[in-house]
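As you look at this complex, bear in mind that one protein chain is not there, while each of the others sits in place.
So that you can tell them apart, the chains are marked A, B and C in the order they are listed, and the count of residues begins at 1 in each.
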Amino acid sequence: MGISPVLWQFLMKWLNASALFPREASTIAPQMDALYFFLLGMTVVGVVLVVVIVAVFSMRYRKSVHPVATQIEGSTLLEATWTIIPLGLFLVCFVWGALLYFRIYNPPVNSMNIYIVGKQWMWKAEHPGGQHEINMLHVPMGQPIQLTMISQDVFHSYSIPDFRIKREVIPGRYSTVWFEATTPGTYHIFCTQYCGTNHSQMIGEVTVLSPEDYKKWTEESTSGMSLAQNGERLFASMGCNACHSGNAAARGPSLAGVFGSQLQLANGSRVQVNEAYLRDAILNPSQHITAGYSPIMPTYQGQISEDGLIDIVEYLKTLNTNYRVQQTLTTSESDQAAPPATGGANQ
Amino acid sequence: MDNAIAPTEPLMPHETAVHEHEEHEHVFVPQHRHHFETEEQQREAGSFGMWLFLLTEIMFFGGLFFAYLLYRNWYYDAFVAASNQLNVSLGGANTAILITSGFFMALGVWAAEMRKRTLLVWMLVLTTLFGVAFLGIKYVEYKEKWEKHHIPGASFDISEFVNPPIDAKTGKPSQNPLPVDAAQKTQIFFFLYFAMTGMHALHMIIGIGLLFWLIGRSQRGDFSAGYVAPIENFGLYWHFVDIVWLFLFPLLYLINRHPLAH
Amino acid sequence: MSATSTTILNLPDQSTATIPKKNYITAEHGLLSWLLTGDHKRIAMLYLISITVFFFIGGAFAGLIRLELLTPQPDLVASDTYNKLFTMHGVIMVFLFLVPSVPATIGNFLIPIMVGARDLAFPKINLLSWYLYVVGGILVLSALVLGGVDTGWTFTTPLSTHYLNTHVLTTATAIFVAGFSSIFTGLNFIVTIHRMRCPGMTWFRMPLFVWAHYAASILMVLGTPVLAISLVLVALERVFGIGVFDPAKGGDPLLFQHLFWFYSHPAVYIMILPGMGVISEVVSTFSRKRVFGYTAVAFSSVAIALFGFFVWAHHMFIMGISNYSALVFSLLTMLVAVPSAIKIFNWSFTLQKGSITFETPMLYAFGFMGLFTIGGLTGVFLGSLGMDIQLTETYFIVAHFHFVMVGGMLMAFLSGVHFWWPKMTGRMYPESLSKLAAVVTFIGFNLTFMPQFILGYLGMPRRYHAYPPEFQVLNVLSTAGATVLGVGYMLPILYLAWSLKYGEIAGDNPWQATGLEWQIQSPPLTENFTEIPIMDHEAYDYEWLEHKTQHEVTHVG
Partner (left out) sequence: MADEATHEQHFHDPPNVTNPEHAEHHIVTPLQYGYVYITLLIGTLLTVLAADVDMGIFNPIVALAIACTKAVIVILFFMHVKYQSNLIKMTVGAGFFTFLVLITMTLSDYISRAWGLW
């Protein structure tokens, strides 16, 4: 038994880590574990039930003690029992699971928004203050964090097991998930959707800090400009403000306070303006013509990176008045030296 | 009038030939496979099998039809503009041709059931001719698309949708110009157009191949002695291919014939 | 047999017994007589050989995967190689082993006999389907030889369409072709079951094996073409670089997911239903009892087939489908779990008041019942929306479908192979050795996949080539189990091959079973029955079997 000491060592290591269940490091985790234990209980009971039935019958009716079988047609009562009881249990699982699902995928309104951009094979996090991190994520404890995620290439999936959250990161559209960390520490980030060669290298660490530590961290690692400020610069340099100037005569609709509003579109439909809508309106403008305007806006598909889009979206979210728009307009007109489309290159 | 013929009507030859495993309660015919109890059982098995195969065909095209439905609703303007590039008269003519071909096929089945050898052969020949005519017209259409660079892929060109040619008579653009981002979506329409009509054409080509084989055998009189199953089953296939086109035509060619009205 | 004996095995006196001179194996000779045969039994044998080959190729890949995962570091193979390994393992096991495993081999052999027909409705198409299977297999192997493919067996777009330059086209073509092989098998079964039943073989006198195959065939016929078209679209998108599935060009990657899973979820039932059919036969035979609630079991098969078409999107709960539609699909998923529960309990209660013996097929059947129960209930975890968020795309889901597919389907397959081996070959396998193999397989299996449930909840993602060190212990256990499992699968190959020549003569009905297939000689004649039988009793009618001495089943009244 040469293997046994090795195995023993592994077992020790494992038992010391007592890694039967992941740590509960978010507000969702205990709720998820409750459901997990319910399902686990159901499974154990079910399996034990089957095993016991089979074992008992095998004992009592094995050929040596019960040489002649008695034929039984069946029993509607019994069959009804084991149709209805499992059905009931499964429906409980359904309802419970559904409640949890909607809780995890519907962020609270007061949550702080962090953008995640996934690409082969790295995670980029963008904090509202403009802090960028690669394969890392620093978050404050006790504060709901909404992750607004998008992929630049293929499907990825952002998973933090210790928070019990996971969401596919989809190319070409935002997906969101939220969590509220409860214990400081560092936890794994995995990409769980197979995404090519270095799929298993697309991992990272989320660091949960106390609010004051987080504040310190943001000040240390600030890039000087917030996402909204980057967005503002981009908005001007790409000449968006030429049309979206907010003047009554402007060729484009005013964007002040547009975020979160209900918009009447030219094709008659009404839409709720959110990040996803703003992003899509920049890339496929003709799909989202505001009523009363003509489809003259060019598409920015391929001219602006996902990071640039995030910056602009963040800018538009902060845009409550057109005052600064007109300011930047005049300034950008005053110095034509600035290259028109530096959109892709504002990392 | 009731044209039902009992399958055991002692019309067919080789009554003497008897399979070792056949019970003598029914007549043995040459095409009868030994593992079937009766020839009728075999015939019904054959047509049932054919129908099941057509089910798979329904689901096969079903996937394409769903993709069409989805993107038509997402990119309606692009689909309208692209669809107006298709030649309705050619498409309509093709529909008529295909229906005619199907009509002759049906007559062919009848001829086989009536055991009219020459008529059967002629009907199959006509079916083939109209089938070939259909493919010919399709070739013309594809060629036009090729010249206009409307084949999806590297050489795909959207200029015609961004600034449409000026109509000589009205002096106005022949259709609404599309914004670039919408125009790019016409490629999806053309992809679906080529995928769907291409799949359909492929089925036609296979069918025509089978037709040649059937014509040869009917020449030999194989199907004019009471054994009509192959003709019937091929008929089912051919009519199914017709049906697919009956949907493809309005969905691809007639999305919205008057875009300028909007 | 004395009443107290612990086996129903009843072999003829070996000194006098012989294999019938005239049977489907000796009917013709030479390789061509096999390659051009129309006989469903010979085609079944061809299938049995080919799927065994592919099973061991796929198994070898699994072995390499487990070996790599022995250590957290990526040390055995490069990450590209690893991706190719699990892709090939998935493609081969799913499309070339699991889908055809029971239907194309045991089903092909037995369906006509069980319904009292001389052959399947379309023998030529049956042969064609084997050739399509072989072509598909060769294409997969060529893709493998040319350098492999690393899309994962799910071909997720846009990864498979725009971001990989491996042999995706070859593999897609292979699956397309193999798909038609399974379509033709299913088509053949449906027509045979509808059209070729012998006099008196009413629907509710059919063995449950036939019911299960009927249900599976419906799924094959209606589901597979959708897979075919989605693969065609992937191929076209790769060739022409258009974006039906590429968001950058206005396509929707989820459309592919919908089309793919519309087949690939029912495919799971295509794989498991025939296995359930085997279990019904085996449990009934070895407890000498009619299956408890025959009708319920029969209808549950059909119910599974029907519901199977309504639940596919539960593979996409976190992939960005609408939450409301996720709700609907989750509910339907819960419903489809019920018929499986019914089956399990009906099998358990078939044992009640029976006269049970524990030959190898029964041991495998017990294994199936236990492992499939676990596999099924862990499926409920994944069907429950919130839980799915934590568990999907982790080792939990890997463990779950291996419990269903390997613990369920493979156990059922082995159970069936052992059960009908004497009928197929006329010879018995060595009982004690095979019992050992059954036990080894069971232990090895649990050791392999139980740790993976824990790994999954801990969050270890699937398809990972390297993993954090704290997961190592469980991975080592899993790899150790895989080794045992490998031994468990090697044994049958060896002793079954051995038994072909040296096994005891089995006689017509070694298990004292009631099915029509046991009332004819083994190995059967090419035409199965000298005279078409008349079914004058219920399925699993053991009293009828007692009085059979007076009344021959194959005797035309």
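Quick notes
To be clear about the criterion, contacts are C-beta pairs under 8 Å (C-beta built on N, C-alpha and C of every residue); 3 or more make two chains touch, one makes a residue touch a chain.
Values in this document were obtained by computation on a predicted structure and should not be read as measured data.
In the complete complex, the hidden chain is touched by one of C:Ile8, C:Ala44, C:Ile65 or C:Leu222, namely C:Leu222. When the whole complex is considered, the residue among B:Gly131, B:Pro152, B:Gly207 or B:Gly235 that touches the unshown chain is B:Gly235. Screening B:Leu55, B:Val125 or B:Leu210 for touch with the missing chain picks out B:Leu55. Screening C:His194, C:Lys435 or C:His537 for touch with the missing chain picks out C:His194. Although one chain is not drawn, the whole complex shows that of B:Val180, B:Ala225 or B:Leu254 it is B:Leu254 that touches it. The chain not displayed touches chain B at residues 1-8, 25-26, 37-38, 40-41, 43-44, 47-48, 51-52, 54-55, 58-59, 62-63, 65-66, 69-70, 73-74, 88, 92, 95-96, 99-100, 102-103, 105-107, 110, 113-114, 232, 235-236, 239-240, 242-243, 246-247, 249-251, 254-258, 261. Residues of chain C in touch with the missing chain: 194-195, 197-203, 218, 222, 226, 254, 258, 262, 309-310, 312-313, 321-325, 328-329.
The working rule: only the chains that are shown with their structure count from here on.
Averaging the CA coordinates per chain and comparing them to the mean over all protein CA atoms picks out C as nearest.
The geometric centre of chain A is 47 Å away from that of chain B, both derived from CA atoms. Residue positions of chain C with contacts to 2 or more other chains are 250. Across the assembly, chain A contributes 284, 301 as residues in contact with two or more other chains. Contact residues on chain B toward chain C in their complex (touch as defined above): 21, 23, 33-37, 41, 44-45, 48-49, 52-53, 55-64, 66-67, 70-71, 74-75, 152-154, 184-185, 187-188, 191-192, 195, 199. Looking at the complex, you find that chain B touches chain A at residues 77, 178-182, 184.
Of all the residues in chain C, the ones that touch chain B in their complex are 112, 117-123, 125, 183, 187-188, 190-191, 194-196, 221-226, 228-230, 232-233, 236, 240-244, 249-252, 255, 258-259, 262, 527, 530, 532.
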